[in-house]
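Some chains omitted; the rest stay in position.
Each chain gets a letter, A and B, in the order it is written, and its residues are counted from 1.
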Amino acid sequence: MLFHVRMNVNLPTSMPADEAAQLKQTEKEFSQRLQREGKWRHLWRIAGQYANVSLFDVDSVDELHALLTALPLFPYMQVEVMALCRHPSSIHEDDR
Amino acid sequence: MLFHVRMNVNLPTSMPADEAAQLKQTEKEFSQRLQREGKWRHLWRIAGQYANVSLFDVDSVDELHALLTALPLFPYMQVEVMALCRHPSSIHEDDR
């Protein structure tokens, strides 16, 4: 099942630069592992913002929640989830 | 370039059923042609709503606007466009 997830990140400006860099690096590795596993199907940056639009492909809402709350940056994120389904006009069999 | 487009459709309940059906059929054919051409990369239905989330892949903003305003359902739509760009953590070369 597909879920549309928007993540807005708000790192406090007082966070030391290396702590922020470390956090982002861990986030990147975590994100790329989920992408390789096919759970995190799409990941796009929203222009001009420290925010992204993502598409998750999971077996259940519980799995989605577990993945999102395990993100290293989760404590600094505002997250909005929107359930998607196959569009009757879509020509992509696999795009659900 | 990728643009995230959300379309909310509001057909008046007074519209005759066959007029609505004809309009939706034309919209579907138009949409599928754009999908085959690769301009309309993704098309998902938002659960519980007569609305969709779409990803357009176009050469310019002008092209995007021309495509959207040519949609048969455009006069009945509320459309929101969000410019996307490649996310540094994305592993998909072609997903921009």
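Observations, loosely collected:
Just so we're on the same page, a residue touches a chain if its C-beta (ideal position, glycine included) is under 8 Å from a C-beta of that chain, and two chains touch if they have at least 3 such contacts.
Note that the structure is predicted; figures quoted are calculated from it, not measured.
Shown chains number 2; the total number of identical copies in the complete complex of this file is 10.
As a convention for this text, only the chains that are shown with their structure count from here on.
If you average the CA atoms of chain A and of chain B, the two centres end up 22 Å from each other. Residue ranges of chain B in contact with chain A, taken from their complex: 2, 4, 27-28, 31-32, 35-36, 42-48, 52-53, 82-92, 95-96.
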